[in-house]
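Every protein chain of the complex appears in place save one, which is left out.
Here the chain labels run A, B and C in written order, and each chain numbers its own residues starting at 1.
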Amino acid sequence: MNSILRSGNDELLSYLWYSTLNLNKRMNKVVKDAKEAIEGITSGMTLMVGGFGLCGIPENCISALVDLGANNLTCISNNAGVDDFGLGLLLQQKQIKKMISSYVGENDEFERQMLSGELEVDLIPQGSLAERCRAGGAGIPAFFTPAGYGTEVAFGKEVRYFDGKPHILESALHADFALVKAWKGDRFGNLIFKGTARNFNPVMAMAGKITVVEVEHLVEPDELDPNTIHLPGVFVQRIFEGKNYEKRIEQRTVRPVE
Amino acid sequence: MNSILRSGNDELLSYLWYSTLNLNKRMNKVVKDAKEAIEGITSGMTLMVGGFGLCGIPENCISALVDLGANNLTCISNNAGVDDFGLGLLLQQKQIKKMISSYVGENDEFERQMLSGELEVDLIPQGSLAERCRAGGAGIPAFFTPAGYGTEVAFGKEVRYFDGKPHILESALHADFALVKAWKGDRFGNLIFKGTARNFNPVMAMAGKITVVEVEHLVEPDELDPNTIHLPGVFVQRIFEGKNYEKRIEQRTVRPVE
Amino acid sequence: MLDRNGIAQRIAQELQDGWYVNLGIGIPTLVANYIPKGISVEFQSENGLLGMGPFPFDGEEDADLINAGKQTVTMLPGGSIFDSSLSFAMIRGKHVQLTVLGAMEVADNGDIANWKIPGKMVKGMGGAMDLVASADNIIVAMAHTNKRGQSKLLRQCTLPLTGVKCVKKVVTNMAVMDITPDGFKLLERAPGVSVEDIKNATEGRLVVEGEIPEMQL
Partner (left out) sequence: MLDRNGIAQRIAQELQDGWYVNLGIGIPTLVANYIPKGISVEFQSENGLLGMGPFPFDGEEDADLINAGKQTVTMLPGGSIFDSSLSFAMIRGKHVQLTVLGAMEVADNGDIANWKIPGKMVKGMGGAMDLVASADNIIVAMAHTNKRGQSKLLRQCTLPLTGVKCVKKVVTNMAVMDITPDGFKLLERAPGVSVEDIKNATEGRLVVEGEIPEMQL
């Protein structure tokens, strides 16, 4: 116990690679802009899009996706934006075939497309949506949850009792691309989120086959304390510094000055 | 959209409680010391004990538990300490009836008790152990994992194929008390861990009916940035500042100065 | 009869010191205004924060700090931020002691319907299904009857369910009731409301035992 391993022990040789290591050449996931970041997205793909309401949405990626014009997309996102912002921009262009969300109010075009049958909608309890994304990223193919038992959400799903309480089996969600917004990030893909803009972004970043992150501030790796990173870069494939964030507020609510 | 809600809207009244709120009276989970923190632990209980090897173990709580003398304990902990430190101290006093761990080497007394049949041992793959703790805290009673399929770990467990790959069903773990070590914490129970001393501590903190945390530094709530908290205080019932941390190193390994 | 604030005020009496509480949109939000003296609770917002504070002053709004109703908020010292999976881990794992939410219908076995009206635009359940399926303590805040004067306290819900056998207590503009195996157990009357009034406005089984006191607000 507590012995000091010294030369002669051949494991000591390990990590000598370090002395020849060019730190500046390690891992570079940085791409130029949103256009390059979403390269490879094609019609018919499934995308995860981070954000809660308009808070923490990947504004740059969504704009680039409008320009790209890919359609027949399945979008997994807690909400569907508003008419002229967020995923609403993709809805306007009829690029979305199906939404997988927990709440889709506040969007007239969405309502029109849904009621006319142009748009498929799969509504999922918010906690199950979050956990299904995490499960997808964590290699957990399915789990039991009490949420939705006895409701139409449970139709066709296995029911099992644990401790006398009914649960339903929910499966993992995956996406061809996850589009994620963070506050700060480095070229390794390490991410720090800000305030409630965190929301679904970390779990969706875990579940994308290709995870694209736009950050407000792309920083040098040694600027981030390893202890404070919200999501390790191992989950991220591409990262870039976004531009011109509007960060629109959906329900600006204030209190009077006393 | 983007409307400003003004007086007249009665929801605006909300949060006026704030003006009468005594911030210093909100949530106080601080207890005096380890002895007070573990009050209520009795023989036969199931405890989770954080740490990986000797890194990040709740030293003060373990000492207090030796003094308390409760026995027939089931301990869920990744490791079992060494002969004269960590959970080894409880083994010396024969306070542990059963260990639920992933790796229990480096402990002669453990080996003796195990081989003589005095001590039950349930070995669990490390990732399943971590996920089962998290599941216990997260209200997920069971989940499927590929780990352990086809091995003796899978005996008696349900097997199901997802995407052609076999998985086994693992259940959540719970504990009467979780004993956890953090670096910094406040009276709300908000926690920040340091380095790899984080390990199992956050997930075990989630899964305790009563979660007791010892911290190296008990700080004022406004000293912790809400954005940097590793584990929100909602999971914590008692917190105290520990003393005399030894932080023993199990495998001190160094490299020669070039 | 109570108004919206009265309902909120009565529910606030249920709060216990040290509880973590999730308040839904509408009447439940108002509960925060009536926390009894000497009691301290923390508010959880399921989009990912604990220690939610008051709305910000004009000009101090932060687009990166909203509540589950998408309103700009502030945070109190001792608060914390987390992702959606951890947020629902604390809900599903019963670490949040009380959920207060509105409803369209409640059945006398504790079933609740509050997310969908067939034929109308469906906005989604948001976090409601997770909340009602998880918390040990679910209080519904709502009017006793709908706009057409029909009871919202039913033998069986007619609308698609949000959760089954989960509501523990209902506080309406007319009454406070616990859900028991025998149905709605009447505990208190609103000022100026008679037991007879409540009986007439309740379609589900109503249990009335002994004298029913008037609420003390």
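To be clear about the criterion, a contact is a pair of C-beta atoms (placed from the backbone, for glycine too) under 8 Å apart; a residue touches a chain by one contact, two chains touch by 3 or more.
Bear in mind that the values here come from a model prediction, so they are computed numbers and not experimental data.
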- Message: By the document's own contact criterion, which visible chains does the hidden chain reach in the full complex?
- Response: A, B
- Which listed residue (B:60, B:78 or B:190) would be found touching the missing chain in the intact complex? B:78
- Filtering A:41, A:104, A:140 or A:153 for touch with the omitted chain leaves A:140
- Chain not shown: contacting residue from B:53, B:88, B:139 or B:185: B:53
- Task: Please pick, from B:83, B:111, B:176 or B:241, the residue that touches the omitted chain in the full complex.
- Result: B:111
- Among B:91, B:147 or B:215, contact with the omitted chain is made only by B:147
- The missing chain sits against subunit B at residues 52-56, 78, 101-105, 111, 114-115, 121, 123, 125-131, 133-134, 145-153, 183, 193-203, 230, 247-255, 257
- Footprint of the hidden chain on subunit A, which residues? 4-5, 10-19, 21, 23, 25-27, 134, 136-140, 186-188, 190, 206, 220-222, 226-227, 229, 232-235
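Here, only the chains that are shown with their structure count from here on.
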- A count of C-beta pairs in contact puts on top the pair A-C
- Gap in Å, rounded to a whole number, between the CA centres of subunit B and subunit A: 28
- Query: Where does subunit B touch two or more other chains at once, residue-wise?
  - Reply: 4-5, 11-12, 15-16, 19, 138-140, 227
- Enumerate the residues of subunit C that touch no fewer than two other chains. 49, 54-55, 58, 71, 73, 81-82, 85, 88-89, 91-92, 134
